[in-house]
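Missing here: one protein chain of the complex. Every other protein chain is in place.
As written, the chain order gives the labels A, B, C, D, E, F, G, H and I, with residue 1 at the start of each chain.
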Amino acid sequence: MLFAVTMQIEFPHDLDPEVRADLLARESAYSRAQQEAGTWPHLWRIAGQWANLSIIDAEDNAQLHDILSNLPLFPFMTIDVKPLTRHPNSIRN
Amino acid sequence: MLFAVTMQIEFPHDLDPEVRADLLARESAYSRAQQEAGTWPHLWRIAGQWANLSIIDAEDNAQLHDILSNLPLFPFMTIDVKPLTRHPNSIRN
Amino acid sequence: MLFAVTMQIEFPHDLDPEVRADLLARESAYSRAQQEAGTWPHLWRIAGQWANLSIIDAEDNAQLHDILSNLPLFPFMTIDVKPLTRHPNSIRN
Amino acid sequence: MLFAVTMQIEFPHDLDPEVRADLLARESAYSRAQQEAGTWPHLWRIAGQWANLSIIDAEDNAQLHDILSNLPLFPFMTIDVKPLTRHPNSIRN
Amino acid sequence: MLFAVTMQIEFPHDLDPEVRADLLARESAYSRAQQEAGTWPHLWRIAGQWANLSIIDAEDNAQLHDILSNLPLFPFMTIDVKPLTRHPNSIRN
Amino acid sequence: MLFAVTMQIEFPHDLDPEVRADLLARESAYSRAQQEAGTWPHLWRIAGQWANLSIIDAEDNAQLHDILSNLPLFPFMTIDVKPLTRHPNSIRN
Amino acid sequence: MLFAVTMQIEFPHDLDPEVRADLLARESAYSRAQQEAGTWPHLWRIAGQWANLSIIDAEDNAQLHDILSNLPLFPFMTIDVKPLTRHPNSIRN
Amino acid sequence: MLFAVTMQIEFPHDLDPEVRADLLARESAYSRAQQEAGTWPHLWRIAGQWANLSIIDAEDNAQLHDILSNLPLFPFMTIDVKPLTRHPNSIRN
Amino acid sequence: MLFAVTMQIEFPHDLDPEVRADLLARESAYSRAQQEAGTWPHLWRIAGQWANLSIIDAEDNAQLHDILSNLPLFPFMTIDVKPLTRHPNSIRN
Partner (left out) sequence: MLFAVTMQIEFPHDLDPEVRADLLARESAYSRAQQEAGTWPHLWRIAGQWANLSIIDAEDNAQLHDILSNLPLFPFMTIDVKPLTRHPNSIRN
């Protein structure tokens, strides 16, 4: 079951550089693990912004929340979620 | 080159039913042709809305506009476009 | 799987009274049938508005969209959907 | 008398971890006590957000404000309140 | 129990003048009857707008909705409702 | 001459507790003095928010600004002002 | 007593040309009469819009509403009102 | 003196096709004449929308309004104007 | 050439009192100098807000930006600019 998720990131300017570097490294590892597990099938950068558009493939809303709330950058994100379903004009199953 | 495109459709309630049916049929055919041509790689229904989230693959902005402005439902759509690019954490090329 | 759904209704002032009465009767029947089937566990009027807050219990996003897009008043509604999940502080299962 | 209440939580990033842990523990205890008392009949997590949708059952507006303003996290919340009433299509009393 | 209610009125420009005059006369009579009954203790015009700020005194949300949804101009209104309660700094009971 | 004034209060989380207590005490005293002087005829809490709806009775815009800008909490408030006048349907003078 | 008033005008595209011409002529006459009477000391066009920024000099909110609600174009206007007062840095009385 | 002007066009769906064609032909001629006169140095289509971003070069605000309000499509446009000036980092004069 | 300029001021609560006093004194002196020079013909306080509505008379957009960006409070302001021109109904030249 797919969800379109937009994540906008905003860091406080006085965040400790080491904390920041650690957060970014953990975010990258977490994101790659989810992609490899198949729960994060698409991840695109929105050009010109520190933001992404993601497609999350979750069994249900609970797993969706689990995936998102465990993002290392979650406390610094503004997240928008839209549940998706098959479009009648789509040529895919 | 990918673009995230959200299309929201609003029909006037007094649109002639035949005009309406014809528009919807032509929209479906056009959408399928673009998908088969590879320019519309993803098309999802946003659940609960007469709206879709689409990923359009265009050579440039001109082709993007060409694809969107030729949609039979274009005059009834509110369209939002976000240019996308590869995300550094993406495991895809 | 639960979704919070807000439905705001707006009728064109020149809608034929018979069409209007028929729509409302079909909406009422449809809504009651979904409630009896267990897919629409909560339905509240938002005081002072021609609007409701509903909790929809659907198997997945596809069923959610199916329930909502078949509402007889769907063409006259502005719908907002928020996927819900269990809250860690909730005393319910 | 029911109210739909949306609570969005935002913590300053430099909040002392002990203060934070204490606040969260007290929030959990308070929330459970209200649920057991019957004044907070529904509490759902909004998936992907540090936010909840709650149904509060209060005798009047004064009790509603009393319940909400005593939330330990109240100073960190953005709260939206909508008074609810029975919907004519509801099959419940 | 008090509620602050803002009502903004918008008439279609092609509304039949007799229908319009009848609506306004019935609105005036209804509003005066509610004021005399004590359920509409304050009614002010917002200067420069076809809008009012009202204080409604209702037993509960159900009566509030009943009073508002029976306004003859209800179909032409955008209504905002805020539940009120006693302010700790108020010198009134 | 009446004005509807909405005051929303937001305190920085790291405000010194003594400064905060002093501000709140002075706000309470100031508010009561204005009420007793007749310039602040109504003061209601908006349920669920650290906000109030007030009716200010001022001789002119200058006095209105004087009353509001001297509020001890003024630097922490977002204020919205709407000039009011008699409504033609009002049964009061 | 001064008020800053922004008036935005929107005509339905199918308004009868004679009705339209009559409305515009009456608006012009009314506006000039108010200017000559001293109640409309400033009237500027907002460049690029069918809108104006006006300064209205009224004895009180009641007269302000009287001036605005009698505008022949009032039913086609979106009006925003801001009460003004002397600025402490102003070199004028 | 340059202004950034965004023009968004919305046609009523029941506009007479001949009226529509005539409007578009006159808009095109008018736009080209202004470009040739040097008052409309840049005109870009915003991809995916019936809208444009234009740079208008006018002697003053009066000429800017004159150019925009004489657009044949002006009654169907939502126009946003931003005055521009030289940027200190610009390598152009 | 006139511009309507709205300036909204927001100070950080922890600004050094001497810095603050110095900024306000310099703002007052600057504002008075511009008024005496004729470039700031109107300056009004918006009642109930730390904000003003100003009419700036500048030769062109460059001078407008020069006047505004040199305001001592410029870094703490949210500024909105609307270019003005003569209104056809105005009785002034």
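The rule we apply is simple: a contact is a pair of C-beta atoms (placed from the backbone, for glycine too) under 8 Å apart; a residue touches a chain by one contact, two chains touch by 3 or more.
The structure presented is a predicted model; accordingly, all values stated were derived computationally and were not measured.
Chain H residues in contact with the hidden partner, per the touch definition given at the top, are 2, 4, 27-28, 31-32, 35-36, 42-48, 52-53, 82-92.
Listed by residue number, the positions of chain B touching the unshown chain are 1-3, 60-62, 64-65, 81-86. For chain A, the list of residues touching the undisplayed chain reads 11, 13-14, 45, 47-50.
Convention: only the chains that are shown with their structure count from here on.
Touching of two or more other chains is recorded for residues 2-3, 61-62, 64-65, 81-86 of chain A.
Interfaces, counted as pairs of touching chains, are A-B, A-C, A-D, B-C, B-H, C-D, C-E, D-E, D-F, E-F, E-G, F-G, F-I, G-H, G-I, H-I.
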